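Everything on this sheet refers to the single structure shown next.
Only a single protein chain was left out; the remaining protein chains are all shown in position.
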Amino acid sequence: MLELIESLQEIKKDIELLSGQTLSDCYQCGECTAGCPTAFAMEPVPSQAIRLLQLGKFNEVLNSTGIWLCASCNVCGERCPRGVDYGKIADALRTIVLRNKLTHLTLEKIDKQFISDAPQQAFIAAFRKYTT
Amino acid sequence: MKQIAYYPGCTLYTKSKNLDLCARETAQILGVELKELETWNCCGAIYSTVQDDLANQVAPIRNLIEAQKISNKLVTLCAACYNVLKRSNHNLFLPENDIYRRRMMNFLDTEYDGKTETVHYLEVLKNDIGFENLKTKVKTNLDGLKVASYYGCLMLRPSDELNFDDPDNPTMMDDMFAALGAEPVEFPFKGECCGGYVLVDKPDVATRCSQTILESIVDAGADCVATTCPLCQYNIDNQQKLMSKQFNLPVFYFTQLLGLALNVDQKILNLDNHYIDPKPLLKQKGLLK
Amino acid sequence: MKSDKKRIGVFVCHCGINIAGTVNIPEVVKRLKEQADVIEVIDHQYCCSDPGQNLIKETIKEKKLDSVVVACCSPTLHEPTFRKTVSSVGINPYNCEIANIREQCSWVTDDKEKATDKATKIIKTIIKKVEHDEPLTPITIPVTRKALVIGAGVAGIQTALDIATAGYPVILLDKNPSIGGHMSQLSETFPTLDCSQCILTPKMVEAKQHPNITLMTYSEIESISGYLGNFKVKVRQKAKYVDWDKCTGCDVCVDKCPKKTPDEFNHGLTQRKAIYKMFPQAVPNRVVIDAPNCLYLEKGACRLCEKHCPFGAIKFDDQDQITELEVGALVMATGYELLDKQMLGSYGFGKLKNVVDGLQFERILSASGPFMGEVKRPSDGKIPEKVVFVQCAGSRDPENAMAYCSKICCMYTAKQAILYKHRVHHGEPIIFYIDVRTGGKGFEEFYKRATDEGVLYIRGKVSKIFEKGDKVIVWGADTLTGKKIEVEADLVVLSTAMKPAATKEFAQLLKLTQDEYGWFTEAHPKLRPVETLAGGFFLAGACQGPKDIPEAVAQSSGAASKVIGLFTSDTLEHLPVIAGVNEDMCSGCGICIDVCPYKARELVTTEDGKKRTVKVIEVLCEGCGACSAACPVGAAQQKNFKDQQIQDMVKGGLE
Partner (left out) sequence: MENFEPKIIGFICKWCTSAGADLAGTSRMKYPPNMIPITVFCSSRIDPQYILWAFKNGADGVFMGGCHPNDCHYQDGNYKTMKRIPILKNLLKELGIEPERLRLAWISASEADKFKKTITEFTESIKKLGPLSINDK
């Protein structure tokens, strides 16, 4: 569990700075969730994650599985009526976790056969995305 | 022969030779030399949107600088490279990133004005060669082959940074296939994400994304799929083995089908490097002996 | 100017102790008398009382005064009183000015000495002003007591009827062959569910038969000139290729015409002929030939309509006709359109046959619509078992479409879902919404009725719509449970955003201002909602912003009453405190033209043709003075607020 000790306002500032997004812009229409290809597996889904952040429940979101399931496909940001890009917010949230020295992925967890099969770019990206 | 700087990227040098070699060969036939950069670094395979992460863009920018020795454009084939290189350049030259840019130039110890344009090979085919012109060069008409052009997310979004094609209704690859005599198939998932990078961490999630796309392609009556990205190719081709439904649908790189139409040598086409063997389909359609 | 000195009298009011309690009036009088430029200074207990007013009158006569300063309360209270007093004894009312020594002096300080000082100075500023005041006469403008209403939807019709009933002639103009606007396309109307045609048709007929109303359909505005009370408008009536005096609307020609084209009235859901009537109840009940689609007019062969018309009404050599109208006021009632579905890329670009917009679904529901009121879907005529309604399609979306809320779609979506349920009892209506906005009388109750009748509301915005087999798949979300939702529907109805029908070019032609989206802007958002800043132009209905029928009609009656008010007299009075131009000084730079908010200034060449200068269109000038402040050479001067006057006033206040 990641327990952040900084004041709430600090984390909020971090999230907004790192993502370049303004949390209060979101009016909770849910269009991001509606179009997200991985929302079926996410917990919380994009619009709910933003709502939790608006409410100051930062730890809840930082410790969730949802943020690791975002495929950075940009559908949400492309269609959001208020110009909020949740993909960028998820990227910022993962960065905050990783910068707290918590790796999400280790080599041992990956199937060996898969490593020899799958394209390089998948691993390069995964290690940039999931490790400190 | 006209030379354009070319950036193969990491995967094309290894697992996706068929995407790379076909492109070089077909370009040659069409009168353009894809001249590989003398030295290049891996682009990073993913574009970090974290605002203070511009340092990750040193590698992409270095490649763009290197390209200037050859041309003012840099051609990419892999959708991920295209996405990373183009966005890096676009965002670095936004006015709000002035300070970062100056810092990076100091670090790289060079001057660069952002003028190298990242283009995808499809754009070269459309703009430099022309689909009408391409039509006249076809040796094996892909007549009767129903192709679903799958663009995925990396070519299309964010549309304001990439400006490649309409993000909701891309047609560039379809137009190319029409020029080759094939029959482009409309389906609503051309730009949906195949699950991409979550593959490594959560293969089941990625597989379900890919399966949804395949279902839509099969519903639309396509014989095969064409992609521009090694990761999409892998997700949609190889992962068929994990899907709850069997599709048996071959997945090509668009350059392979282009090569086929231009009678490129079978060795270069590299049709063996697939999970679903495409040869029976091609034979059935009379496109392969 | 100082040479012909004015004969100024100053009257200082005590207002009981209201002024005299703080201001030492005898001292003020004494100090003012020391000033050489006044003839008489007198104080009085209550200047506004009869004795006070008489004193002023007597003094004027006795001392042969030509200008008066009354130092008393705020001019908003008694300026009209005293101006009337002085004019009763022959002084120009604009040569009587008020020095406000009560609200802005005696009441706001307890320091008697300072109050006395301040009062003296305030009075001095006004004396200085009066020294240069000119006698002014209010400008009278003749008024042509005839109105032009542009746009004949329910708003335009209501406006025309109200003005006509008050006894003034009205021209009701529409670009379409028939009046009626969008309301004629609606099925039944919220919140009472009366049939739209049933309540509109009588009004249309009444407009047609009213002796004071002239209909000009199939017509557009070509140009306009003039000003409040006196406009000249050129109208182009498009060639109809049918002589409407002979045509009886029998429709024989329509039956015979071989050429088909998509029907605009049904939004492309059906076909109409090249010769057509907009809809069966059209007013006027006449047909027109749509030239680009007519086989004879385009290709030279056919003439079937001509052959079969029992009245010889076809007139292939018909031409556009230009008419010049003279009117005193214009009412804009051009209404709205729906946002083009092409704008909504992820909702299928308008390409998916079974994704229709709100007005198309109104036609589908309408008893006179393409399926005679049976709910069928456009692709194959099947009865849709599951219909998804998508609210806020293109509204409240500053990033991709319109930033505003279209205001009526929550209600019409509820209505359409209810009507669908009435027609298809086992059908499942599902509404995706972000908020349900029901701000109107009976509206919330109507929403409740929708849920009572089995409409499922899902709170979330739709992201993507696509076809799968013969189904339409809708990707939405339920934000209340945090679930992504996929619905397999038979038909999707988009509650697409309303947008103004008036284009930028049209607004420029009329010199009217629009907001950033193109809705006409009213003179004041709260207090003058039916007027515009351009004198003589009024607004009615949805051309000003999204509106439902009750609001459109209420505003129309409001606009009509403004026009009627204007027409009660055949002349208008306009405040004479306006700007002028000193032609000798004016360099013709045009700076003043740009700053004038009322377009009251225009560049002209002097009569001798030698130089460019500026003319003030007096009736348009509201006297703000912006031009006077902007003019670099001091050629633009506002009457009774001339540079010299204000500078002297400053001096008076500092002496």
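Brief remarks follow.
Labels A, B and C are assigned to the chains in the order they are written; within every chain, residues are numbered from 1.
Note that a residue touches a chain if its C-beta (ideal position, glycine included) is under 8 Å from a C-beta of that chain, and two chains touch if they have at least 3 such contacts.
None of these values were measured; they are calculated from a predicted model.
Across the entire complex, contacts from the unshown chain go to C. The chain not shown here is touched by just one of C:Ser67, C:Thr85 or C:Asn100, and that residue is C:Asn100. Across C:His14, C:Lys118, C:Lys240 or C:Lys407, the single residue that touches the chain missing here is C:Lys118. One of C:Ser49, C:Ser88 or C:Thr109 touches the chain omitted from the figure, and that residue is C:Thr109. Check C:Gln319, C:Thr605 or C:Gln647 against the missing chain and you find that the one touching it is C:Gln647.
One chain of the complex is left out; on chain C, the residues touching it are 74-76, 100, 102-105, 107-111, 114-115, 117-118, 121-122, 125, 533, 577, 595, 597-598, 622-626, 628-630, 638, 641, 643, 646-647, 649-651, 653-654.
Please note the rule applied: only the chains that are shown with their structure count from here on.
With centres taken as mean Cα positions, chain C sits 54 Å from chain B.
Inter-chain spacing, taken between the CA centroids of chain A and chain B, is 26 Å. Inter-chain centre distance (chain A to chain C, centres taken as mean C-alpha positions): 49 Å.
Residues of chain B in contact with at least two other chains: 167. Contact of a single residue of chain C with at least two other chains is seen at positions 346, 464.
Taken together, the chain C residues at the contact with chain A in this complex read 346, 392, 396-400, 434, 459-464, 475-479, 482-485.
Chain C makes touch with chain B in their complex at residues 345-346, 349, 464, 466-469, 473.
Within the complex, the chain B residues that touch chain C are 166-169, 188-189, 216, 219.
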